[in-house]
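Complex shown without one protein chain; remaining protein chains in place.
What follows is subunit A.
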């Protein structure tokens, strides 16, 4: 598993207070991990902070799962 995937999962675990085993690549933040709309906004901010990238609102709206986040960051980050 890539370093980016590990870091994304770590942020999700910390912010949503969920067990590591639940944070699979296909897990949906809202449907599977108990996040609400404010949690997802904060998650995106945490990804921006961690990876030094900017995630525009229209792109953020499409980040619904762990995999969505990993894919976006892989494509848009130098980290």
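Operating definition for what follows: contacts are C-beta pairs under 8 Å (C-beta built on N, C-alpha and C of every residue); 3 or more make two chains touch, one makes a residue touch a chain; residues count from 1.
By definition in this document, contacts and distances are computed from a predicted model.
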| item | value |
| --- | --- |
| Protein that the absent chain corresponds to, by UniProt name, given "3-oxoacyl-[acyl-carrier-protein] synthase 2", "Phosphate-binding protein", "Cytochrome c550" or "Protein-arginine kinase" | "3-oxoacyl-[acyl-carrier-protein] synthase 2" |
| Footprint left on subunit A by the chain that the document does not show | 14-17, 38, 41-42, 45, 48-49, 54 |
